[in-house]
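Shown here: the complex without one of its protein chains, the others still in place.
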Amino acid sequence: MTITNDQEFKARLGELSAVQQRQVAARFLHRVFSLSNDVRVKAALDMAMRPDISDAELSVVSQAANTARVESYTQCGKETDWATQAGHFVAKAAASCVRPTTEGQNLAWDTAMQVRVARTCGVASGDVTDYREAEAQYAILEDFLSK
Amino acid sequence: MSASLEKGVRVLKEMIDAPMASYFSSCVHCGLCAEACLFYTETGDPKYTPIHKLEPLRRIYEQEYTVLGRLKKLIGLSKAVTDAELDEWRELVYNSCTLCGRCSVVCPVGNDIVYMVRKFREGMSASGNAPIGLKGATNRTVTIGSPMGIKLPAVKAQMKHVEADYGLPIPLDVEGAEYLVMLSSMEIINFPEYLGAIAKIMHQAGKTWTLCSTSFEATNAGMQIGNSDLARVIVSRIVEGAEKLKVKTVISPECGHAYTALRWEGPNLVGRSFSFKVRHIIEVLGEFQEQGLLKTEGFETDRLTFHDPCQLARRGGVIQQQRNLMNMVAKNFVEMPDAGFMNWCCGGGGGASAIEEGEELRLEAFKKKKAQLETVKPDRLVTACANCRIVMEEGLEHYRMDIPIVGLTEMLAEHIPDPTSAAVPAKSKGD
Partner (left out) sequence: MSEMQFLTWVRGPGLDLAIGIFLLGVFWRLFEIYSLGRKKDLSESRQVAGASGMNTVFRRSLPVPGMLKTSPITYVGGYIFHIGLAVIVFLFAPHIKFIQSLLGLSWPGLPSQLVDLMTVVTLAAMLVVLADRINKPVKRYLSRFEDWFTWALTFMPLLSGWMAVHHLLLPYTTMLALHILTVELLLIFLPFTKLFHAFTVFGSRWYNGTVNGHKGVAV
């Protein structure tokens, strides 16, 4: 079984339980974690990895991750620093990853998307010429499903 | 008098026209404009009364354009405007004014106060009294060509990302396309999903569109700081791009001031009428909806409310379209008090959000939006301006209110059937 496109990727992610989704999402997030140096993001990542996390714990880290996301916005008129901006999307990915789940939401997919945008920031600044984050994400999911 | 002050006063003298003379002659100091200004209502400080923000300009008008004022100046009854005074007024003209225009619609004698603040900023900027944050944006526009320092590779990176995510091509420099889509700096940096939404919408409507490699950013720091020369440079770039690509319509992004700068100030800045039309994305979506070109599936079922960006609604005349669009995809759409024409500003328009030293005041002013939201208690807040969105997210975060904010264009696009797998219906959120 190989995943080759986003439709399939999204569908597969959608079939997972919330806990499983969070664990896959944490793996996606882990790949770009180095782009952020926010302790709140680190806390979110650590929590998301744990299968036994409670709703109360989730809501605490999710609020912190959301604060990290909002605080790292580039405001209108301010100079853009793409490295900081990558950190913003990592925080956004983290916030998606640990948000308390609502039925019908695909948090793993949302996290995957934000992770890709974080990577794009590297391209925008000229630091990275190309990225194939999608393939890496497919591989992570395949690996997770085969366990 | 310092050289910069002299320049500032000269610019201000040039700004004064018959409407301003009429406005200054009509003010009876009734103070009603204060009640319309969120910086006054939320702080209770009378110095934030809108007409008071123009006091130095009023004196220049009186001293230069009225016989009695000249006489008063001659015998020393009326003191000249000083650098220190303009320095003191910076907070009033920039930090505590978002050019929202509420004062202009309540004044009983009909004074268009925001019209005057916009012009006052020209003199403030010429005399070197603009806020540092906005000056930085100005310098970047001159040196890099973008107020926020965004270069083409950044846009191309976002385009590539969106193409991969949405499976739709993002056209660049396509001559003869019907629409030239402009982005706000905010959308390039913070909300790349806007571009994906446009791609989906245009694809469904069967319209040709393009981005332009020489002008992709519509955010106009020149207008916000009050530097018409700079505002003209930014607008000219868009005009050149639109004319080079021979497009019929330029679409202004979900950014209020970009719309005002391009749609209303643009032709006046470059000194001629445009050969193309300028429309806000919400106007274009409204037209598509009317013509049956916008077909959505499914509904949002959670409680939604809409924040009208000032420059779109009260200052731009686009009020009904966003409501029709909301109703197209939302089952539970509720209006905040004063919504529409009289809506309250997010607190960060007109360049105010770029002023670091104004943050505390901005959060204070946000209490107005907070109160509006507390009245309707929405699950999510929808808007059509990337700047409003960020300012409000910060405000909500500060006051620990858990209300996610979404852009209207993106929300609509989520209800457009996926072009690559036409059978999958859009999922509804928040059940």
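Letters A and B mark the chains in the order given here, with residues in each chain numbered from 1 onward.
Throughout what follows, a residue touches a chain if its C-beta (ideal position, glycine included) is under 8 Å from a C-beta of that chain, and two chains touch if they have at least 3 such contacts.
Not measured: the values here are computed from a predicted model.
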For the chain that was dropped from the view, give me its touching partners among the shown chains.
B
Taking the entire complex into account, which one of B:Gly76, B:Gly206, B:Gly271 or B:Gly292 touches the absent chain?
B:Gly271
Answer key for B:Thr66, B:Gln204 or B:Thr301 versus the chain not shown reads B:Thr66
Tell me which residue among B:Cys27, B:Ala164 or B:Val334 touches the hidden chain in the full complex.
B:Cys27
Among B:Glu178, B:Glu287, B:Asp302 or B:Asp338, which one is in touch with the chain left out?
B:Asp338
Contact with the hidden chain (one of B:Arg263, B:Arg362 or B:Arg389):
B:Arg263
Residues of chain B in contact with the chain not shown
16-23, 25-32, 34-36, 40, 44, 46-47, 49, 51-52, 65-68, 104-112, 115, 263-268, 271-274, 277-278, 314-317, 338, 341-342
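Definition applied: only the chains that are shown with their structure count from here on.
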Which whole number of Å gives the spacing of the CA centres of chain A and chain B?
31
Per the touch rule above, chain B residues touching chain A in the complex are 133-134, 136-137, 140, 147-150, 153-154, 157-158, 160-161, 164-165, 167, 184-186, 189-190, 192, 219, 221, 224, 255, 348, 351, 353-354, 386-387, 390, 393-394, 397, 402, 420-421, 427-431
Footprint of chain B on chain A - complex, ascending:
6-7, 63, 66-67, 70-71, 73-80, 82, 85, 88, 102-105, 113, 116-117, 120-121, 123-126, 134
